[in-house]
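Taken from a larger complex, these chains appear in their original positions, while the remainder are omitted.
Chain IDs A, B, C and D follow the sequence of writing; residue 1 opens each chain.
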Amino acid sequence: MSKDVFERGLAIRKDVLGKEFVEKSFAAADDFNRPMQELVTEYCWGAVWGREDLPRKTRSMLNLAMLSCLNRPHELKTHIKGALSNGVSREEIREIFLQVAIYAGVPAGVDSFRIGRETFAELDAAKA
Amino acid sequence: MSKDVFERGLAIRKDVLGKEFVEKSFAAADDFNRPMQELVTEYCWGAVWGREDLPRKTRSMLNLAMLSCLNRPHELKTHIKGALSNGVSREEIREIFLQVAIYAGVPAGVDSFRIGRETFAELDAAKA
Amino acid sequence: MSKDVFERGLAIRKDVLGKEFVEKSFAAADDFNRPMQELVTEYCWGAVWGREDLPRKTRSMLNLAMLSCLNRPHELKTHIKGALSNGVSREEIREIFLQVAIYAGVPAGVDSFRIGRETFAELDAAKA
Amino acid sequence: MSKDVFERGLAIRKDVLGKEFVEKSFAAADDFNRPMQELVTEYCWGAVWGREDLPRKTRSMLNLAMLSCLNRPHELKTHIKGALSNGVSREEIREIFLQVAIYAGVPAGVDSFRIGRETFAELDAAKA
């Protein structure tokens, strides 16, 4: 493991997904999933999100489109929150999901809109 | 069919994929695939690409990520060319495909890099 | 938007999925997902379901097979109900899902059979 | 292996895909792929296609939709030919692929239309 890349990844992951969320993930880790937590932090967040040739806002938008195509609702919810933190607006999320509906099919679009609404409702309730 | 949306779609499609490419597609259409040409032009290019809440450059970037996940090399090649027309640089395409490798898996990334290189080689040869 | 195609789509969508279901979807729509409701109604239900070259019963059967392959359980449940409305029998649904098990794999078949049973149980309970 | 189911499967497979095609597949089989040939003939063609609760024409239509979603162009070409043998018209294939474009996304639809045209061209050339 490269300590530098891991540390950079950890910082970016906390920025995007929230310090509390990431610290809880590591605190809850056991021998089974700790290597996965470490791999994801270094490889995904350090080695790729850490590259500076795309702004984080763009990376978030790409992720919303990809997670819709890949049919991964848990991760989609996490990354909708991350996208809002990275400055993607709800209107832009709507546009991404309309484009998903055309390219990945209407059912993929319908599922992403439903998850988007659930996530917004959670966030609004937490603020209220 | 809404004539306005179709016409807007046709204009955008020509802007992005090239006038010649689109005219050839319509000229070559027969009773079998003409309804598909019309559907795609009106809904995909008119009703969605025609919306102004996302810049075309962003829509192109989303498409490169989605087409990689959806494993559609023919369309990927077409949209790499379209992305370059919409101002996406080769460096940005590289970054998108690295992110694909993380989220959709290394084999998806490897395939997209190979198709990217083939497409760039074709374009460079055509210019030379 | 083409008003004619939208209106035809709205009528077909109500026929297949139920007037109440569709009216509730539109009533619950907000700025985020209203454009999706409109796109789906016009494009999916008007422009494609509205074509007369395939009977609605056949279109429903194709959808059950496709939604199984695409792994979209929410939409599958909605379209199982729609298929019954369009005259597909429970025996025919069984045959479709057996064919899914062969072509899309046993786990896809197992999931579709489970969702089929859940949907039938809901419908039987509502009738009782 | 159940000899009856295998024999029924072999007969149906020859009916749908052509006697010559199936005989060549078995003649070319070696120790590596013979068990696959046998498994497919018995289970896919005997145990499922051999069931009488869906007409063969409907099974062919389901397959064209599923193979488009599953992104398997070689098998799609084989089953387009089989569908024509089972009485599916070119117009009906067009309708199926338009529905694919809506539910599995435009790139899936575009690929299936291209493969459809290639297959029709091959068949027309063979007849000429």
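Convention: a residue touches a chain if its C-beta (ideal position, glycine included) is under 8 Å from a C-beta of that chain, and two chains touch if they have at least 3 such contacts.
In this text the structure is predicted, and so the values were computed from the model without any measurement.
What's in place is 4 chains of the same protein, and the file's complete complex has 6 copies in all.
The rule is short, and it goes like this: only the chains that are shown with their structure count from here on.
Comparing the contact residues of subunit B and subunit D by number shows a mostly separate set, under half of all numbers used being common to the two copies.
These two copies of the sequence, subunit A and subunit C, are related by a rotation of 120 degrees on CA atoms, to the nearest 5. As a whole-number value, the distance joining the C-alpha centres of subunit B and subunit D reads 30 Å. Distance between chain centres (mean CA atoms), subunit C to subunit D: 25 Å. Counting partner chains per residue, subunit A has residues 94, 98, 101-108 touching two or more of them. Put simply, subunit D touches subunit A in their complex at residues 102-108. By the touch criterion given at the top, residues 43-44, 48, 51, 53-54, 58-59, 61-63, 65-67, 69-70, 91-92, 94-96, 98-104 of subunit C touch subunit D in their complex. Residues 30-33, 35-36, 39-40, 43-44, 67, 70-72, 74-75 of subunit C touch subunit A in their complex.
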